[in-house]
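Sharing a structure here in structure tokens format.
Removed from the display is one protein chain of the complex; every other protein chain stays in position.
In this document, chain identifiers A, B, C, D and E correspond to the written order of the chains, with residue numbering beginning at 1 in each.
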Amino acid sequence: MERVRFLLEFLPYIQKFRGRTFVIKIGGSVLEDEKVLHKIAKDISVLYNIGIKIILIHGGGPQADDLLNRLNHKPNKIAGRRITDDETLEVTKMVYGGKINIEITAALQRYKTKAIGFSGVSCNTVYAKRRDITTIMDPDTGRSEDIDFGYVGDIVDVNLELLNSMINQHYIPVIACLGIDKEGTILNINADTIAQEIGKKVGAEKLIYVTNVHGILEKKDDPTTVISYLDLKSAKELLEEGKITGGMMPKLHNCISAIENDVKRVHIIDGNLEHSLLIEVFTNQGCGTLMEKETNGELIQDGN
Amino acid sequence: MERVRFLLEFLPYIQKFRGRTFVIKIGGSVLEDEKVLHKIAKDISVLYNIGIKIILIHGGGPQADDLLNRLNHKPNKIAGRRITDDETLEVTKMVYGGKINIEITAALQRYKTKAIGFSGVSCNTVYAKRRDITTIMDPDTGRSEDIDFGYVGDIVDVNLELLNSMINQHYIPVIACLGIDKEGTILNINADTIAQEIGKKVGAEKLIYVTNVHGILEKKDDPTTVISYLDLKSAKELLEEGKITGGMMPKLHNCISAIENDVKRVHIIDGNLEHSLLIEVFTNQGCGTLMEKETNGELIQDGN
Amino acid sequence: MERVRFLLEFLPYIQKFRGRTFVIKIGGSVLEDEKVLHKIAKDISVLYNIGIKIILIHGGGPQADDLLNRLNHKPNKIAGRRITDDETLEVTKMVYGGKINIEITAALQRYKTKAIGFSGVSCNTVYAKRRDITTIMDPDTGRSEDIDFGYVGDIVDVNLELLNSMINQHYIPVIACLGIDKEGTILNINADTIAQEIGKKVGAEKLIYVTNVHGILEKKDDPTTVISYLDLKSAKELLEEGKITGGMMPKLHNCISAIENDVKRVHIIDGNLEHSLLIEVFTNQGCGTLMEKETNGELIQDGN
Amino acid sequence: MERVRFLLEFLPYIQKFRGRTFVIKIGGSVLEDEKVLHKIAKDISVLYNIGIKIILIHGGGPQADDLLNRLNHKPNKIAGRRITDDETLEVTKMVYGGKINIEITAALQRYKTKAIGFSGVSCNTVYAKRRDITTIMDPDTGRSEDIDFGYVGDIVDVNLELLNSMINQHYIPVIACLGIDKEGTILNINADTIAQEIGKKVGAEKLIYVTNVHGILEKKDDPTTVISYLDLKSAKELLEEGKITGGMMPKLHNCISAIENDVKRVHIIDGNLEHSLLIEVFTNQGCGTLMEKETNGELIQDGN
Amino acid sequence: MERVRFLLEFLPYIQKFRGRTFVIKIGGSVLEDEKVLHKIAKDISVLYNIGIKIILIHGGGPQADDLLNRLNHKPNKIAGRRITDDETLEVTKMVYGGKINIEITAALQRYKTKAIGFSGVSCNTVYAKRRDITTIMDPDTGRSEDIDFGYVGDIVDVNLELLNSMINQHYIPVIACLGIDKEGTILNINADTIAQEIGKKVGAEKLIYVTNVHGILEKKDDPTTVISYLDLKSAKELLEEGKITGGMMPKLHNCISAIENDVKRVHIIDGNLEHSLLIEVFTNQGCGTLMEKETNGELIQDGN
Partner (left out) sequence: MERVRFLLEFLPYIQKFRGRTFVIKIGGSVLEDEKVLHKIAKDISVLYNIGIKIILIHGGGPQADDLLNRLNHKPNKIAGRRITDDETLEVTKMVYGGKINIEITAALQRYKTKAIGFSGVSCNTVYAKRRDITTIMDPDTGRSEDIDFGYVGDIVDVNLELLNSMINQHYIPVIACLGIDKEGTILNINADTIAQEIGKKVGAEKLIYVTNVHGILEKKDDPTTVISYLDLKSAKELLEEGKITGGMMPKLHNCISAIENDVKRVHIIDGNLEHSLLIEVFTNQGCGTLMEKETNGELIQDGN
């Protein structure tokens, strides 16, 4: 009976989300433990099986660093951004496009979803151009430098033809964060940005970042200060006040851009928390940070 | 968290039933209380929203008796079967085809399912012929009599064209138990039989009888003796042993015929038990009687 | 030969109407005699079989009054409008949604048309809201009164999804004049208004009211004064001159609204006249009242 | 003019092959030089652009060995077959599923074909089971040993749903030789066998092995002794005579099995020969070994 | 009213024939008078507009003779069959494929049917081979001769691909009696035989020969002796009795072959009789000869 009572509580969520599209980005940091991957795959299987269309994007930074180290090639980052030389590009192809992509795909299949893993190179899905030489101030030295990021690409366009064909046939596309330019050169692309651009172009119901932090924190490094709700206005204020720093800054910029371009809601959750994805989607209080354009009171039952 | 744990338990059921067809027959006896109707409608809405195709058939005997009484027309039954004279036919059109059909349809719409209520007359969905004069032994008097059942019909064929079109467009057809013969005469048809014939022709995953009893009882009138599981062989033995009597007898015959003709499982449940439909479908132990061809061990997780 | 000559005369009509949509409203007053119903059904079968898409709406006022009387519930009308209390709503469900709807459907099937009978409740086809308390001046007493019409609804929208699916599969939808509000409450709706709203939304070639009067009469109660043709301008003048009174007034308002909103022609005919439907459609002189936006000389051959 | 004369010579080939399916397997040995890859991609682009449906399968043995060596993990082979331990499986995911798959896909895109690169894991395309412990006689020592090949899989079935969807949308699927079992375990699968099984199930017009040898050689290691034509009978004789040894033996077995199961023609060509693919397809004399069921004289113009 | 009564009489015919296919062959002899052509076109327009699928085949013998004479080329016939030399083939292309085909097409368009005129050459619709040298006994001289009929073809197959595409898009194909062989040679083909072969392959509801005689005559040249009904058995007896001679003999053979191969009914009517086509289709007594397999009593109303 209790079981049935719970089932009935999910009914309005199911009614609301059937046939809608969720774009989910999974960070490499939560993919290191196979058990975590399997739990996330199971959560996604639930979403998939109640009729939600899902597009998955993933990175794999820590795993790439790991392989680079094993190959005695020191990862080269400037101001937190990876310089992608020949060897590094090889490694991203192998780690993002091979190991991680296939492991996510296999985990989803294990839970009876039809998943297809490929990279943004396929069918020009992530169409990009090589980043120009960029002048960057090294925060440590204070000196400006002209940086060649190598095989790092900036997105020119995302091509939905293949993705739409797949989600309409009820497949889950699993996309490794690589792109291609017009000469056919393979480029390393930021996964958060791919997720955001795809989310905007499909008009996603939700864009969900599965990370290794609890959400946006009021006080850096204090996980108890998660901001559980942000509207667009307060998100911008937060940025202006300079409270957000480090890797969360570009993520917050991504969120704002998504919300301003047809994505209904953006979530940032911690993939290491068990079932954080389902908790965030199916409960009112959630477990991470939810951002939307403005508080519209369009809650489901008592929340969300 | 507990909430999420429950959701995950439903996953294998959802994976198994998505896109399959359930034929559900609701007896008039459970439709007398509007609250019961609304609870059943909500249960059906859950099934519908996880992607199960549903065909609903209903009767309305008690309500027809009620109107006949108010119109001072004594219901006329012989050996438990209704004689359908002109006035009675009028009443079945009004009660089955009007009042009850529309109320079920409205209740389903209230829970955001797209339901369409019509009678078996529409598009010759229940194609029948008037029952011939039948010789029946009155169990009370022991005398044989030639009975003209009036506008009672026997099914010649069920026409799936309309039903298939509807379930493929994700509508729930709600069918009042009337039929039509080749001259266009409207006939009163047994709802259990319609459900069984449709179930057989669509090859239903489940045929569910929602009744006012707990299931098939080992001892008549003792609801604690519900037989919760029957395979075909034991069902037939039960009949041969003469343990089953009264209105449950033709129902058991219907079940056996369904199982022998492509219906995978038949359930008999009590609609007055809260959420009996969901309990029967989504739990291992269920709450009524389940019949299948043979015990195949094809359980979901720990059962069902 | 004569037969063939007649057939050739129909050719331009067939060429003009194939694939177009006629919305036909049949009043309850012409449905009391089964022979009349069968003749109308046969006429509609002709239209259907030459490829016209047909949507049928019907009422059933006299039949509802009749049942109310048999149930000792005095029909309650104020200024010609029915107050729909609980008992009356029950009766409309039974009479409109059951008896009459099914009888029309069966009669159409008898003449080999695929008809499907349902009420405006199904799939929110007639989406309505309960009428607010209305201040009405009783024409008899001259006093204003606040009237609660009970379960009477005003149309918010008609939902064409189901209707379009049906007529494109060459079914005839037969719609009982009930509607549903957003809480799932069943409401009694004026059939003329449903016909008009559907006619407007599908852009009907013809909206035909099959009534028990010969058409719009110049002198009330004098059937020899039928106005056989009205353009929009003269229809409005007629209203302003106050010549039209009684039940014909809202009907004329309906006609004008239809013509002003994409319905090409509106006809009012007498269903008791044998084959009035075919005469009106297939002859130049017709037999009732025809209204169109302006006289456009777009006659078929010598007329219509 | 000469140019046009050549174009006309291709006409009968184009007429014959439009809309047919070619399954092409590219061996890892020809993928080490990027220029060779680009030439093969260009050849495939020609086939694709005249309307041939193409399914590509690739391996990557040498590249996997190379990475294993760099990671100080000695490749472990017994009787020429790779033992796939944990580390080796990681490497095959990275090299087959990542590096090589993406490079082929990018090369094809460079020549304006819509290619999509994924592994046999996706959508259970290569459905397999882990190979049982196998007793193998070591040809060097003459001793039998029980070998656990680790994560090596044998094909249970190939799932055409995804592949058919893709080639019908005119995409080229590029498949890395990995598979998945029913528990979701990723397995290393022989690419030649995948190509053969897919070729058989789609009824390929041609199954083409692009290798680093000129074809089947009459005298091992003497490339001038290429057998340019074999019918089924002579292929079997060749095997029986024991003339074929080494890695060519399983390849010849694959060819025979393909020809016996609905593949029309099998070709073995040398990918290092410039444009060997086009020469083999579009000329009579070809450049490698062609095998078919029986010589049927169904030549194009003067040959092939 | 009378008009409506007639319309109702047509209802069962329309119900029976909607969506069925009529193959109609129009002989050149009835196409010489433009007024006759226009009347036949109007009759066909009626059939088309009530939803019958129509395939038209025509000849043009007299018109071809006429042009041959104007070009001073004596028509050359042996035993009633035309020898088709180069000049004659030119004339058949021009007269059958040009003049007559286009005039029929234009006449149909005039009556608002979508007609498309082409010859059996198009898309290999009438695929044929040149007739072998045939030994024929000249009935006048009694001597046998080896005759080369020139560009006369015998049908190998009729290709329905184009025809089905057209009738399903509700076009009327109008086919000139020419064919093509596998070398692309244009051949003169008997129109009656084309009509019969197409009728058989589409399983026509009716195959109608529109000729310049009243039907099959009991006494040659006595038009009052039309046989209005023949079943297969009596048709064969008629042939055996030797009563049928001249041009009617091959026609009767054609009819018998059609009836024996899936054509339901064959009609032979006189195109010069006004509206003979409609009279034959829509009346019981008809006006020409009707042949069917066996008298099945499946009359419409009182006949046909």
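Here is the rule we go by: a contact is a pair of C-beta atoms (placed from the backbone, for glycine too) under 8 Å apart; a residue touches a chain by one contact, two chains touch by 3 or more.
Since this is a predicted model, take the numbers as computed values, not measurements.
Peer 1: Could you tell me which displayed chains border the chain that was left out of the figure?
Peer 2: D, E
Peer 1: Pick from E:Leu11, E:Ala107 or E:Ile244: which residue touches the chain that isn't shown?
Peer 2: Answering carefully, the residue with contact to the hidden chain is E:Ala107.
Peer 1: Which of these, E:Leu31, E:Leu47 or E:Val95, touches the one chain of the complex that we don't see?
Peer 2: E:Val95
Peer 1: Of D:Ile55, D:Leu68, D:Val202 or D:Leu278, which residue touches the hidden chain?
Peer 2: Touching the chain that is not displayed is residue D:Leu278.
Peer 1: Could you please point out the chain D residues that touch the chain left off the display?
Peer 2: With respect to the unshown chain, the touching residues of chain D are 1-11, 14-15, 18, 42, 45-46, 49-51, 111-112, 274-275, 278-279, 282-283.
Peer 1: Give me the chain E residues in contact with the hidden chain, please.
Peer 2: Looking at chain E, the ones touching the missing chain are residues 67, 70-71, 90, 93-99, 101-103, 105-107, 109-111, 114-119, 121-124, 162, 165, 169, 171, 178, 180, 183-186.
As a working rule, only the chains that are shown with their structure count from here on.
Peer 1: Return the chains shared as contacts by chain A and chain E, ordered by label.
Peer 2: Touching chain A as well as chain E, we find no chain at all.
Peer 1: In angstrom, rounded to a whole number, how far apart do the mean CA points of chain C and chain E lie?
Peer 2: 48
Peer 1: Of all the residues in chain D, which ones touch at least 2 other chains?
Peer 2: none
Peer 1: Let me know each pair of chains that touch one another.
Peer 2: Those chain pairs which touch are A-B, A-D, B-C, C-E.
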